[in-house]
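All protein chains but one are shown in place.
Labels run A and B following the written order; every chain starts at residue 1.
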Amino acid sequence: MSSEDTSTRSFGRVPGAAIEGTMISRDSERGVEDHTETIDYKMVTFSLGGKDYGIDIMNVKEIAKFHTFTYVPNAPPFVRGVYNLRGDIISIIDLRLMFNLPAEQKDDNQPEDGLIIRMENHMLGVIVDNVARVVGISRRAIQPPHPIFADINLKYISGVVEHESRLYIILDVERIFHRDGGVSERSDPGRTEPDTRPMGQFGGEFPAHATEPQPVTHSRASGDERQVDFEFVRETLATFAGFHASEVNRQWLRRRFEDWRRERESVNKDVQLASTEDAEMFLEPFYSPSTNAFWSEQYVRRFASILPAAEHPSAFTAWNIGCGKGFETYSLALTLRDALPESRLKIWANDNDLLGVSTAPNLVFSAGVVPELFRRYVVAGRNGYSFSHEIRDLIVFEYHDVTNPSAVPEMDLIVVRDVLSFMPVDDQQAVIERIGEKAKPGAIAVLGENERMPVPEIWEPIEQAPSGVYRKVE
Amino acid sequence: MKAKQDFPAINEREQIGLKAPGEPYRVLIVDDSMFVTKQISQILSSEGFEVVGTAADGGEGVEKYKELFPNVDLVTMDITMPTMDGVTALEKIIEFDKNACVVMISALGKQDLVKKSLIMGAKNYIVKPLDRKKVLERIVMSLSA
Partner (left out) sequence: MRVEYINPFVESAYSVIQEVLNVEVKRGELYLKSSSIPVLGVAAIVGLAGDVEGRVLFDMTRESALKVANDMLKSMDMDQIDSLNDMGRATITELANMITGQAVTKLHNLGFKFDLTPPAIFTGDNMEVSDPGVEALIVPMEIPQGKIEINVAIRERT
């Protein structure tokens, strides 16, 4: 497993916890292998308006000097013309004009510095101030974009990186020249729309003169624009909060994005998430009830209603993935103890946050945080209150990363609330598969209230249960 | 013991490994670890004991004991060894010679096996890591028991 995988994964379920988890694993990596940072990212660097920028070398076909290019009438000012690149006609975009940065005017016969950018479907040329050189860095050194670099809209920046005491802003060309932002379409003679249309996605970001005659407000409201915003929020959630959009949470994310957009627009704030705080605010409604606390009596009752209480199984096994400090696990143990008094219970609980899970076996809390319902299992100790051995002995707490093989037996119940969404998508899939393997036929899986089980062939929602609760098809 | 106290201190160190002047205690060391074998033999030799044999597992230990008998006074027996463990070897040695003086060498965490060995007739035990003082003290105790 690459170090990157581990550093982005986290099972934290509270705002902040996710970030904390990330830090821990990063540190641990560092402590282990002497980190001679590996160079796994190369970028072509250049300057624009006096600042240093970079573009992923994978997107750069070549470094070029543009001598003569053909002016195209009715194009926005940042489209300097078209250029014949060994037989291919490509558009030439002046990045300085595009981002409304100062550009020194050169004589017509003086060549311009530039790059040939290669994207999935097409190529184009960009003019910059000075192409410097290729710089190799470690991907891990790339920091998320910060509003301080707001010369260029954050959404076109994939990150910033410091290298030899210079700060480089890494541009995301795929996003800037988004899909059918196809400059190639510009030359489509059948097109009657004003010449800014093909680049409408970024209309709102441009100075008015660049988008004339199309009024700025129109493109702001376009579906494309909204999609770009959504995609950007999606990505920043991963960066700032370790939240990874997938089938597991897509429904919620769509809904939340619309609410968020309205909320933010009503207070005249940017829809984009510019910081960890923004991301936390965005995710606030995501978390399931009683997160990082003992379950409320109300939640305990709701939870108990999904258990096969009538059947009184002789043995009952439960798996609590992403147990954190153990509040959820103890709540689960207490709920099961009361709901299934006759059953032999065993609960496996694990987390890959060592600090959190280390304290779980001997969790100490203050009186009053445990619902009345469970007070009889609480014993007073020297440092505070804890649970009696009757309850503690039901649980095995493990320092374990569920993306690694798990040695747990087959389970009757799997509680994995708000955990999958905080793993990279590949890991989510692997863990969902593992949950499927470890679940007995008819077993119950409890995801977060805003999460969905993406494999309907194996899992069916339980009627009348809170959302996120599934039964394995027998 | 009284007589020993009357000897000048300078000679005392050389006395530990000798049952009578010029007559050393003869020791068989049974241990799968070359390190431990070397360590014990070095400690004992320096005190005048004579290491008359070494064995790397229980089975070999029992055979060596029978070969050497009656010219052997003491066995140090590791508990954890491949093929035949030390407790089984102890049992076989005691079967052969109920007066055998066997000192068990145990890793940490083997209390149950140590107890079992003492009940079966081991004279004493030493828990690793070994050091000079501990080894000599326990061995002298078992020889004088």
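Methods note: contacts are C-beta pairs under 8 Å (C-beta built on N, C-alpha and C of every residue); 3 or more make two chains touch, one makes a residue touch a chain.
No experiment lies behind these values; they were computed from the predicted model shown.
Undergrad: In the complete assembly, which of B:32, B:47 or B:73 touches the absent chain?
TA: Of all options in B:32, B:47 or B:73, contact with the hidden chain holds for B:32.
Undergrad: Tell me which of A:360, A:391 or A:444 is the one touching the absent chain.
TA: The missing chain is touched by A:360.
Undergrad: Which residue numbers on chain A touch the omitted chain?
TA: Interface with the chain not displayed, on the chain A side: 1, 6, 24-25, 27-32, 352, 354, 357-358, 360-361, 396-401, 404-409.
Undergrad: State which residues belonging to chain B touch the missing partner chain.
TA: 32-36, 38-39, 42, 80-82, 107-111, 128-129, 131-132
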